[in-house]
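Omission of a single protein chain aside, the complex is shown with its protein chains in their original locations.
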Amino acid sequence: MPSIKTDPRVYMIAGGITPFKKRYDDKDFRLMVKEAYDMALAEVPRLTPDRIDGAVGSYFSDHFTRQLKAASMVQDYLGLCPKPSKRIEGGGATGGLCFQSAWEAVASGRMSVCVAFGFETMSRVNTWKGNEFIALASDTNFDFPVGGFYTGYYAMMVRRHMHEFGTTAEQMALVSVKNHANALYNPFAQKPRRLTVQEVRSSLMVADPLTMLDICTMSDGAAVCILADEKSAERFGRDPIAITGVGSGSDTMRMADRPHGKVPLLPHERAADYRHLKYPGVHSFRGGRMAAKLAYEMAGITRPLEELDFIELHDAYTSSEIQTYEDLGLCKYGEGGKFVEDGHPFLSNVDYGLKLANPGTLPVNPSGGLLACGHPVGATGLMQAVFAYWQLQGSIKKHMKKETLQVWNAKRGLIHSHAGTGTYITVTVMEKP
Amino acid sequence: MPSIKTDPRVYMIAGGITPFKKRYDDKDFRLMVKEAYDMALAEVPRLTPDRIDGAVGSYFSDHFTRQLKAASMVQDYLGLCPKPSKRIEGGGATGGLCFQSAWEAVASGRMSVCVAFGFETMSRVNTWKGNEFIALASDTNFDFPVGGFYTGYYAMMVRRHMHEFGTTAEQMALVSVKNHANALYNPFAQKPRRLTVQEVRSSLMVADPLTMLDICTMSDGAAVCILADEKSAERFGRDPIAITGVGSGSDTMRMADRPHGKVPLLPHERAADYRHLKYPGVHSFRGGRMAAKLAYEMAGITRPLEELDFIELHDAYTSSEIQTYEDLGLCKYGEGGKFVEDGHPFLSNVDYGLKLANPGTLPVNPSGGLLACGHPVGATGLMQAVFAYWQLQGSIKKHMKKETLQVWNAKRGLIHSHAGTGTYITVTVMEKP
Amino acid sequence: MKRRSRKSSETVLYGLDPLIIRDPYEIVYRHSYAQDSPFFAGLTKGKLLGSHCPKCRVTYATPRSHCYRCGGATKWRAIPKQGTIHTYTTCYYGGEAFLDETPFILVLVAFEGVETLFLSRLIGARPEEVRIGMEVAARFSSTPSFRVTDVWFEPKARP
Partner (left out) sequence: MKRRSRKSSETVLYGLDPLIIRDPYEIVYRHSYAQDSPFFAGLTKGKLLGSHCPKCRVTYATPRSHCYRCGGATKWRAIPKQGTIHTYTTCYYGGEAFLDETPFILVLVAFEGVETLFLSRLIGARPEEVRIGMEVAARFSSTPSFRVTDVWFEPKARP
């Protein structure tokens, strides 16, 4: 690994998203991206098309898109030909990987201004076929035929987490209550909803212990981020946000193959904390820890809970949000359930109908996350970047009409994208310059 | 576009490939990549796994692979978890884009050592279904239903090239003769063969004027390149090769949408050369010209014909090799047919059974190219890098047993990867340091 | 608790060493033409609708609801039903879906006053008769399939 290098700095200078919806019948993926792109361009009127050096696109699967090499149709539709372009894919982490690829394009000195675009159109098949596609992203010889279903895989993961650490289904439900309620103030969200723990637990059981309200939904949607080097950020950006840390990690395709070893420690942790923990097993995401470690090193973060002001993380399942608190070092491994129970990841100014001991220590998914915003795979990781960008600009009110979700005086945020059972995970740190 | 920056330099320090074959029934894509990876690692015994910072993988389509998120299974199989990883895709240019993504990972300072791996398993469906998959990478609303077939698209492109410039089918056949004959000396090639122009022209007509011998075949295969920064190249490499220029371009998905404008000029060209040429139309690859322009600028190349010692380019069709001579500025637009007829891209020491005026000016596809080596899409662009690496090391004899294909005193080579009708194209320049 | 589906017990074996099985996969899409719908609806009415950018004064033969020059929204505009062949080929092979239709002729058609081309099939001509510059006319299916193949071209009738 090279010695940490944060120069030349890379900035996000604009972002755009479509609302995420169950279905856009009247717009194909090209047009969805175009709308997000135009929204982003409107933020940087001085950025004429000739100043854009190229693009990176992301979507999850040829199966959902019903079109191979679909990213080249978007490049075309945006009027970006003959500029450089490519597609990035990494399951559910596709959007996060795309964002980091745009970072690489700029940090490498190859581009001064790079567009990252992502989309997914999941409405062209029914929900259960969609679940089948997603399951085809598990080992098709050993995992898929057994009853391939990612919710089943995550259910097994959290079952073991509950066994190891005493995590409860009610703690998981709190994540659902939080994220759905946050989304009430986010006009881009697909499923805003006021819920109780009881409602989450008594909704349809999908794969024990995960109910329908523990799981994100499928969506159509698109998101765009424009990244630039320092000079171009100064020239074209109105309120650029610096990208100060990028990290990513991976893990074995089959959960069955996850090893049992030692926890890779963050600066504020000690080996003694985990003397008896076999890691990661199936209860934790080693790739998430790796991603956090690399991003924190680059950004110079040693006490994440204190040094971050908010987090947008990949809560495809309520359980994975809890597991991710631990991977990111917001609390020790095993304490994720208590972390949410104590109120830390809630917003302090939103009424959730709950009594919380310490609300707002470090808001997680103030936007509503995947659970309530939706999860059009290739767009999701970029959507997180757009929400983080607004938080750090202090422009939530401008974009969401209400300022309820604005984390006050937010200086540094983290975004986190995650693929099936943790096979690819990205962590990116963004800061007010 | 940023001012050109070639520091920190990125090096290729190892490469490996499987032979490309019609079918590997006894090896899945993971094992094919593993064999190429082990071949690469054997070249750099001092490079222990802990020194590898991450990987970038490439394959073309979920359809061929019968497995979504397949690159994460390779990451796993190579023992590279939990390191960073992602998949790159861009149709036929997938491998070239992957190589450039690994370059970005290193040039950005994010990784010191990055593995680029690529593969395709095209044998799990019949040839015509395979052609159908590839055609699904054209617009599925407007192009595919009409009789989607990429050979048909390229046939239309070269038909217009013939109309504009007088290019002949016999000139195209010369490309086939050259590349199949070169492959006689390359033990990794799938289809080495001594041919005559007459045999090429009289083989089965696929889409007029392209015969079966004008077209590359489908293949199973894998390739791996290991890239490193200067310090790691010095430390681990035995004979590293510098990557001095990367460029890429794109064009509209539908050929029907290609505009008519002016030729983007290379330094050695003048506007007057193309006073009456409507460009690119469907006869030329604007994305290829863009890629060349960017790569030449970074590498400081102003007279490509004189300053390059060999080229490995994407000859999926004999016609596209001729069109690519022009995109790369080896000759003027319209002179590609004459360029091959005069013998320039042939090797001077191979007997092709032809009388050639100027053989060996600038050997193109000394390896045999896609036409004779095969085209397992995600591996192809990386295979070109491996062949170029050997050429620049002067290690062709070591790897191919014979030294026939060694371009003597090769100091600088170019590799070129290309997606359907030129929708994505990459150009990379590699040099002896 | 059922053990496994009946389907899977009907596996067809292609080989034993290595073990090779027949493995079919099927998807049914509910495919929307979205913003391009008027074009396909137009075909059923014998219309060839292209896109026009009022700002750039450019007409696109194959529709695109945004202009690739200026990025603005385009308007629908009928393009001529007659044009000339810009380039062509005869396909003697093709993707599996089209193998039983070979040989067929593909043409890119150019239209007067229209910047871009249109990909279609040419019917009613033998391969050796086709020429660049040849005049052709659009024909429309009376039993539409709601595919782009609802239109094709034929050589323009000799006067």
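Per-chain residue numbering starts at 1, and chain names A, B and C are given in the order in which the chains are listed.
Throughout what follows, a residue touches a chain if its C-beta (ideal position, glycine included) is under 8 Å from a C-beta of that chain, and two chains touch if they have at least 3 such contacts.
The structure presented is a predicted model; accordingly, all values stated were derived computationally and were not measured.
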{"item": "Contact with the hidden chain (one of B:16, B:54, B:145 or B:237)", "value": "B:145"}
{"item": "Interface with the undisplayed chain - residues on subunit A", "value": "25-26, 66, 126, 128-129, 131-135, 141-149, 151-153, 155-157, 159-160, 163, 204-210, 252, 254-260, 282"}
{"item": "Subunit C residues that touch the omitted chain in the full complex", "value": "1-5, 8-11, 13-35, 37, 40-41, 97-98, 100-101, 103-105, 121-125, 141, 143, 145-147, 149, 152"}
{"item": "Subunit B residues that touch the omitted chain in the full complex", "value": "24-28, 31, 34, 38, 41, 49, 63, 66, 76-79, 81, 123-126, 129, 145"}
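Note that only the chains that are shown with their structure count from here on.
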{"item": "Which of B-C and A-C has more C-beta pairs touching across its chains", "value": "B-C"}
{"item": "Relative to subunit B, chain with the most remote C-alpha centre", "value": "A"}
{"item": "Subunit A and subunit C, separation of their C-alpha mean positions in angstrom", "value": "38"}
{"item": "Inter-centroid spacing, subunit C versus subunit B (mean Cα positions, whole Å)", "value": "29"}
{"item": "Residues of subunit A engaged with two or more neighbouring chains", "value": "63, 66, 76, 81"}
{"item": "Contacts with two or more other chains, residues of subunit C listed in rising order", "value": "33, 36, 64, 68"}
